[in-house]
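In this view, the complex is presented without one of its protein chains, the others remaining in place.
Right after this comes subunit A.
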């Protein structure tokens, strides 16, 4: 019988087959079938996702994949969002841009998250990638409007420029003027993070006016309300729009212009912005409400009844972001009006206040869980919770994929029974079999971690703070959660035992963050010696590790797998526990 081998299939056919495989995971799987598949696949891979920019070096990526057109890179650990990662930690994109400049002249898409991007990097991007179409800088920092000007001037094929949540140095510049008059390809522009002097409004108007394919426009806070009507009238084809400041003295001409402008945007489905919003101007968007699938009011200080009234007019909502001004009563209305709701995020209006300023409790979330059968993703900040509520929510929503609960007092017990919230979260992981992301809070013992290890088999990301009593908790998670990729822990009494016992697990994960826990320096060194494919990074302000005792707990610990070895761009307060380094220190 003639054996069919890989060679009997011409490469071109395999390449064509591979072109239907878009997901990186599937491509990775295909590439390890055999050597020839590996070779064919690597030559035709066009898109790459690097979840940790230090897990691999740009050289290695380029060597394996010679013709990449789209790259996504992530830098700092997630807890950097909450001020836990000091400035200067790392995540610099310049080394990547420098190497790709030569290797990938046809690069089309660059997406970066939590990376340090300098003007020098942006200028290099502008110079090197003439075919750049997409530039997304999500939670990045280190650049100014000068860098943006370089992009605007050179990237003639740019379709998408998204500066979402980035910190841009406030330089007075009319960078928008650098888009040439001949430039008309803009499809998506997000400048919502920019500060006061950064945007020339007339340049923006002209830009919007000459880009007929513009579908997404998110303005920054400084764009006044009375300018929006004019802007919208130049882009009635918009699908997604983010206003600037939504407060102004009520004037009938401004009001009617706005109402008309919104009315003419027949394809508008997503609204955001609404900084400083006042109720007076809310009705101008009523004509759009019935079509809205996504509404972000998380910057709007609007309260009930105006807020609830607005929400009740949006029956097609799939995604809702709002402040806790919505209160339980508003969430009940949401539950009865918005049967297609998939994602809900409720943010605290006064996160640091000692006393509750709104009537938002667990009842609101229970109502939404009961009324919205498609609810999959929740981020909820509130001040009280009960096991009973969590059990009800879990039973109502077995389809949860993301569940993040943040109790403002992080160690608060079940307010009704005064018990820990172990059982409630246990119900969540038991019922929600597809849960991929979970954030815990409240008074929690080792018990909840036992439940998580037992049930949360699809869990990929777990965030823990002020929870647990012993290493057993960490052991449950590391030994039980088969799909775990990212684990971030702050202020928990977890020490060496669980970590050392589950060292091998760490190689199957992207990263582990532990801050203000009880992991000793000695354990870190041991991990560094035993696990060469892990980078063990210790962050400590108090001085180099060799000045401390082996049993001293480290302040911050970041462990991630890497094939690139320890990095060399560490700031003075980060030490690697790599074997060679560790022996130098002792």
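Throughout what follows, contacts are C-beta pairs under 8 Å (C-beta built on N, C-alpha and C of every residue); 3 or more make two chains touch, one makes a residue touch a chain; residues count from 1.
One rule holds for everything that comes next: contacts and distances are computed from a predicted model.
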Among "Exostosin GT47 domain-containing protein", "Septin", "Auxin-responsive protein" or "HPS1 biogenesis of lysosomal organelles complex 3 subunit 1", UniProt-listed name of the chain not shown: "Auxin-responsive protein"
Candidate in contact with the missing chain, chosen from A:15, A:81 or A:482: A:81
Among A:255, A:381, A:400 or A:558, the residue in touch with the chain that has been omitted: A:381
Full-complex contact with the absent chain, from A:412, A:438 or A:559: A:412
Touching residues (missing chain, whole complex) on subunit A: 79, 81-84, 86-88, 165, 167, 193, 276, 298-301, 323, 325, 347-349, 351-354, 381, 387-388, 391, 406, 408-413, 415, 417-420, 423-424, 426-427, 430, 439, 443, 445-447, 450-451, 463, 465-466, 469-473, 490-491, 493, 495, 497-498, 515-518, 541-542, 551-553, 571-573
